[in-house]
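All protein chains but one are shown at their positions in the complex.
First chain written, first letter: the chains are A, B and C, and each begins at residue 1.
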Amino acid sequence: MDKLRAVILGATGMVGQRFVKLLANHELFELSVLAASPASAGKKYGEVAHWYIEGHMPKETAETTVVETTVENVRKAGGADIAFSALPAEVALKVEAEFAKAGIPVVSDASSYRMEPDVPILIAEVNPDHLNLVKLQSRRGWKSFIVTNPNCTTTVLVMALKPIDNVFGIKRVFVSTMQAVSGAGWGGVPSMAILDNVIPYIAKEEEKVQAEVLKIMGSLTGEEVKPAGFKISASCHRVHVLDGHTEAVFVELAKKASPEEVAEAMREFKGRPQELKLPTAPENPIVVREEPDRPQPRFDRYEGRGMSVVVGRIREDPALDNGIKFVVLGHNTIRGAAGNAVLNAELLAREGFI
Amino acid sequence: MDKLRAVILGATGMVGQRFVKLLANHELFELSVLAASPASAGKKYGEVAHWYIEGHMPKETAETTVVETTVENVRKAGGADIAFSALPAEVALKVEAEFAKAGIPVVSDASSYRMEPDVPILIAEVNPDHLNLVKLQSRRGWKSFIVTNPNCTTTVLVMALKPIDNVFGIKRVFVSTMQAVSGAGWGGVPSMAILDNVIPYIAKEEEKVQAEVLKIMGSLTGEEVKPAGFKISASCHRVHVLDGHTEAVFVELAKKASPEEVAEAMREFKGRPQELKLPTAPENPIVVREEPDRPQPRFDRYEGRGMSVVVGRIREDPALDNGIKFVVLGHNTIRGAAGNAVLNAELLAREGFI
Amino acid sequence: MDKLRAVILGATGMVGQRFVKLLANHELFELSVLAASPASAGKKYGEVAHWYIEGHMPKETAETTVVETTVENVRKAGGADIAFSALPAEVALKVEAEFAKAGIPVVSDASSYRMEPDVPILIAEVNPDHLNLVKLQSRRGWKSFIVTNPNCTTTVLVMALKPIDNVFGIKRVFVSTMQAVSGAGWGGVPSMAILDNVIPYIAKEEEKVQAEVLKIMGSLTGEEVKPAGFKISASCHRVHVLDGHTEAVFVELAKKASPEEVAEAMREFKGRPQELKLPTAPENPIVVREEPDRPQPRFDRYEGRGMSVVVGRIREDPALDNGIKFVVLGHNTIRGAAGNAVLNAELLAREGFI
Partner (left out) sequence: MDKLRAVILGATGMVGQRFVKLLANHELFELSVLAASPASAGKKYGEVAHWYIEGHMPKETAETTVVETTVENVRKAGGADIAFSALPAEVALKVEAEFAKAGIPVVSDASSYRMEPDVPILIAEVNPDHLNLVKLQSRRGWKSFIVTNPNCTTTVLVMALKPIDNVFGIKRVFVSTMQAVSGAGWGGVPSMAILDNVIPYIAKEEEKVQAEVLKIMGSLTGEEVKPAGFKISASCHRVHVLDGHTEAVFVELAKKASPEEVAEAMREFKGRPQELKLPTAPENPIVVREEPDRPQPRFDRYEGRGMSVVVGRIREDPALDNGIKFVVLGHNTIRGAAGNAVLNAELLAREGFI
């Protein structure tokens, strides 16, 4: 089978770079076009992308000329069968619709369409059935569709919650995050702001997490996702870490479970990506560590090439009925962003949506 | 009135240094003796203390010869009317008892005696009446007594919870902490462990917080403190910050309150130290910030010379009935340790206990 | 004597904030107007300045409305007898000339006029006689004049070199710097750029240091400063430090001197600010530390309220004839910027230039 031609929208930022890295030598996709803002268009990728990723920028990519993010420019520059979007939300709203309308399916990391009723927020291991929502998007007059990623914090959290919900049921969740600076982009967090400091606030993050978790873990009935029935509260904070979001989670279960049983449910958790052996799927979506002081971002963020989340410190919670608390960590620009989108695209391809 | 002669037990560590700083030119106490481990005894304080505090070590103190921490040595070196203890827990158990037995009251930052039924864990603004417990300690055959500080994380949390409990009642608390490295002492957290990292574990910290909060906020009836009746769960984490513990708190109130009402209760909170105008008492035990992104440790830890806690982001909690969440910050080696002990000692002196 | 009315040009940035702090309750100057870019003009200082300094922004200042940086606006807003400029170089070129032309003397931290032959680069302890240059500026048709600060790295270096040159003569200097992030402004160094990293480059810094040192240490003969006759080479690097530039210096002396003799020369160094007891003058322009591992930025940057430089590790240099090497540290936004300018202004006032 020929590889699908891929365009990256917003190719120069942190998540765009991760797309570049993940799509290099990919077995299903080939990087066809790099699109970015007018400020970068016309220049070589190597000149405009501030490469922050381990290892070198792929040479060929460095030499590629960036085009502006319009359907026409992308067509002229080589065309695309799929678009990976790392656009800022305000740009994504317009641009992603244009691509979907023009028949190019969009796998997006932007927040713009997440809460639209006919757009799935997809984690391939968690809610692959929500993909059926995309069929409804033809009503918008689009030839193709948009599938969104959750917010990075949401993804890490939902990965850990899903097996708990499957096996024991969830009634209530509190999550307190310690998030990496890469989530805000290259210049997003000045060193003067975070050196010897914590910033206990990330704009709109808590609202996103609270809404998205319930949608992703909700059930698709007919044409509608019914949000999950549990309660959730988030408190989000930025800490002095490069990559890797750490989240302290307190969960009230529907049915009593010991920490060992919860660990077991997490370890056994697999999804469609593992069944289909999708190229980007980690062998273990969740890695459970037994040490008292893990997970830690510097040591654990590349577990499963950044696609696994790592859980530790599973213990009883004394303030909740059937309470469990634990710590979960995930790589915010891989599983929390580009990697999740690529995995979603692989699922779309293998399940015949594209 | 003559000043009371003070000995610092464990004078060379982080908390010991804070005692030195706070007792320099104190109006009630004069620094009489510096006591530390045998390794430091016989040497000048300036040679053995790795001074980490802003400003210079007081010159006279630098020249003082450190003695070993025994009652006899302290007597020979100048005597003491009060002992401020920054001893490690395993040493404190024996040494603090010796001082109390010998008639020297001990104000301690060690955890050894905190959970003893006849020993108060004291925050002068919160539970000054618990001081009456010390009278029971004569039954141990002691001529004097021990008063303990809470764990640093506990202190910061209780300061914020107390006015809420006073005005609205508390039913349940979840707290997730982001703690500074100074809490572990000079060599406690290697740079290789925390650079670009979070360590989601501090040994015994969660258990301490959970037990101590309930004791401090409990009620003294007769000879016994009845622990507070609410539920509490803690998750404790170390982050890359020098000084200042940041805590995300989720609280279920007994009675509904808006964020503004909670802020108001916190702003109006005063205690005995403010009434008595104790030298180390901050004007405002709690400072409430309105900005969306405060408190932050680097900017807010010295509020009230490190004796105030700073609260921000008071908002409704969607997962709790009558739920409120907020962030509180306090200086872990001042309000969370030495400063709290000095304030307790001031209360003891002014209330006639010493 | 009435205080002189002061305007701060570029009041919202790092150096502008230091001006605000240093001019609060100053005995010679009173803060009259805060001027900044059009983006900030019309708003309250408290809203537009991202206060990064220890302690609170002065309340009155927080409430002051910022005006745009023109002579007319400043006059309307209260007038000024002196302007302290923290403008970016490209803006300073035009704006500072307008103020000087209009009769308002400018004490500037910008680089724009430093290398002009009729403009002194002034360190009050080092080259107070260069002030006479300002008389030549009337030839520009200006009613008043501009006096500049050196670059922050230059200031710290020259402070340490001056007593060596005075006593032993200097033939050659190599300097390798480790500079703080605050030198680049609030957003100048992203956390993603500097976390776990060194950036071995600061644009134009080395050229500035090399040229400015020679001018400042040169001799004013008639209407001209003849640059100092020694050779100098700089290598400049950014490290993960908030405030405080650390510089490793290798010096070839004209005449042999032991490390002790160099230390002695540094300790004895005093200048006009000390003679005149200027308000911002540190008692000791240079503090020499004997410990093997000092100076260190976190511990030593506030020496002399940030106006002293701290020297340590003075030792022989095995690769130079009469070689000496040492480490010098100074606070880059106080002695290296705002503090030096305020001290210069005090000298101007006391010597009758304004």
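Note that in this section a contact is a pair of C-beta atoms (placed from the backbone, for glycine too) under 8 Å apart; a residue touches a chain by one contact, two chains touch by 3 or more.
None of the values given here were measured: they were computed from a predicted structure.
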item: Residue of C:130, C:240 or C:272 in touch with the missing chain, whole complex considered; value: C:240
item: Contact partner of the left-out chain, one of B:211, B:242 or B:276; value: B:242
item: Absent-chain contact - pick from C:48, C:199, C:220 or C:276; value: C:199
item: Residue in contact with the excluded chain [from C:141, C:222 or C:318]; value: C:318
item: Touch residues of chain B, complete complex, unshown partner; value: 52, 181-182, 186-196, 240, 242
item: Sites on chain C contacted by the missing partner chain, in the whole complex; value: 172-174, 176, 178, 195-201, 203, 210, 231-233, 235, 237, 239-242, 246, 248, 250, 292-299, 312-313, 317-320, 323, 325, 327
item: Hidden partner chain, residues of chain A it touches; value: 51-52, 54-55, 195-196, 299, 302
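Assume only the chains that are shown with their structure count from here on.
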item: Chain B and chain C: spacing of chain centres that average the CA atoms, whole Å; value: 41
item: Separation of mean Cα positions, chain C and chain A [Å, integer]; value: 47
item: Multi-chain contact residues (two or more partners), chain A; value: 195-196, 240, 242
